[in-house]
Every structure is written in structure tokens, then in C-alpha cells.
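There's a structure below that I have some questions on.
As you look at this complex, bear in mind that one protein chain is not there, while each of the others sits in place.
Let's turn to subunit A:
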Amino acid sequence: MINTMECAVDAQSLISISLRKIHNSRTQRGGIKLHKNLLVSYVLRNARQVYMNEKYAEIYRMQQYEEVMTVCNEIQELNPLDLAEDCEEQSGDCCGNDGVSEPASLCCALLPVSHLTAVQSAHIQAPSACSAPLSLQSDEVCKETEPSFYRSCCAEAYPVSNWDFSTVNNNLHCNKTTVLDLDTHVVTTVENGYLHQDCCASFQQCCQGAQSPAKKRKVDFEYYISDIEEVPDFTPCKRAKFEDCSYANSEHLDTSNISNLISIFGSGFSGLVSRQADFEQALNGQFCSKQALASLGAWTRAIVAF
């Protein structure tokens, strides 16, 4: 594991610096230095590794948090008597076209009254929160996911004992929490503060879908990460089939340059000495960096001197 604490420079700035070095080497006197570029590509690979690990962890954490909030808010909204019916119905809408999650029928631990406003605001956020991960995906990917994908909430059980089960909202009599562990794909139900694992019939869809959504999610993260780096006015290219997405984070400064430079290497390091036309096209932002960054492992070590 790379020790990232050695300096304050973060992985992304290292990527930026490295790409700049590679770019500058093309115009250096004496031709491209194979040795130096190879070493720079190693730094690039290492920085990318760290960057993606950090992003993955961050998104995973964010995902967990949002699911927690989502489920909690759902509990706020639902009439407990409608739980059984709404369960499957709602879950189908979760990942629907509108991107807004109708509160899924998953049970959640109840929130104390004092948190009601927070829940409400969180509820407002919840659709966006639920869809925030969605916004990082392409629509295409979103549609492919199992509906029950977003019914899961946090992987860790709540400290249910801290929660106040009697609330102003008479909806809140549910005392069950169902948890889907994304790593082990195990559905766990917390009842009255007691934890036991089950895979109840009403959530069967969830369980069955547990495998693929989790896997797909991991795959999607790679796409998320590359998305974050793109400029807001990204236009799709011919190579990748991803659609345009909006971005929560838009990195300014070198991002466009990074994207453009990364895109040069989209099909292997032969991009370093690709034709002038390709280079100009890249500068115009016609290329897509997602694929490039995703395939970084393949090309980082490929250097064509001549």
C-alpha cells in the first residue's frame, strides 16, 4: 500500500504534474526520453491507484450515508400499514426515470422527534441524495440496475437502542431495520434492537439482485471517478458509449487539460505519438477521458519513443 502521508501533494495533482511532464517531453530537444517517461508513467500509475482507492472509499461512504438517510426518511413518510404493499412497488420507482426515489418501503429505525426537521430536510435531500449516486452514473447504467439496488441502506446496523420509537408521526411504529451488506450480500433484519440475518420473501428481489447490483456498483465506481474529473461541458466521443452527465464536483484549473491529455492516451501510450489530427481533436475536447482513465493500467507503461 502506498504511503500517501509523505507529503501534502495529493494524487490528483501528481497526475496533473506527470501528464504535464509527458506532454513537455514531446517537445524536448533530443527526442522523447524513454527512461524518464517510463518513470513518470509509474508515478502516474501509483497516483491513479491511490486516487481511485480514495474515491472508491469516499463514494462508498457517501452511498452508505445517503442510504441511511433515505431509509430513515422513508420511515418518516410511510404509513406502517402500507409497508407490505409499497415495498415492491416503491422499490421499482427508486431507480426510475425521474431519478427521485419514492421512499422505499424498507423499514428503518425510527427517529426521535427532535430529528424530524432534520429528517424532513434530509428527505428533501433524500431524493437527490439517492440520486446523487445516480447522477454520477450514466443514465444507461442506471437503467440497467436492479430496482432493488437502492433499497439497501447502510451496511452497518443502527444503534437502534438509541432511537425513540414513539414519535409524533403516527406512522412510525415500525421496529424493523433491514440491512443489506454490500460486501457480503447478506440481508440482515434488526428487530427491536436484536440483530438476526434473514432474507425475507418480500425482499427476495433485493436478495437476488444483491449480487449483480453490488458488482455493478463496483464497476460503476470507476466510471464515477473519471466523471468527476471531466469538465461540465463534456461531449461524448465516438469511442465510449457513455452519455453526458452532470457533475457534483467540477474540477477547474487543469482538469480540462488533464482530460485532454489523458484522452490522448486513450488507446494505449501510442497516443503519445499519435497523429497531429488526433491531438488537435483532443484539444477540442472531443475525446472522452473516462475510458482513458479507466484503462490507465494498460497504457501507463506503454511508451513509444519513436
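Operating definition for what follows: contacts are C-beta pairs under 8 Å (C-beta built on N, C-alpha and C of every residue); 3 or more make two chains touch, one makes a residue touch a chain; residues count from 1.
Definition applied: contacts and distances are computed from a predicted model.
Engineer: When you check the chain that is not on display against UniProt, which of "Ciliary neurotrophic factor receptor subunit alpha", "Serine/threonine-protein phosphatase 2A 55 kDa regulatory subunit B", "Alkyl transferase" or "Trafficking protein particle complex subunit 11" does it turn out to be?
Structural biologist: Matching "Ciliary neurotrophic factor receptor subunit alpha", "Serine/threonine-protein phosphatase 2A 55 kDa regulatory subunit B", "Alkyl transferase" or "Trafficking protein particle complex subunit 11" to the record, the invisible chain is "Serine/threonine-protein phosphatase 2A 55 kDa regulatory subunit B".
Engineer: Touching residues of subunit A against the unshown chain: what are they?
Structural biologist: 1-4, 6-9, 11, 14, 17, 21, 29-31, 33-36, 38-39, 42-43, 46-47, 50, 268-270, 298-299, 301-306
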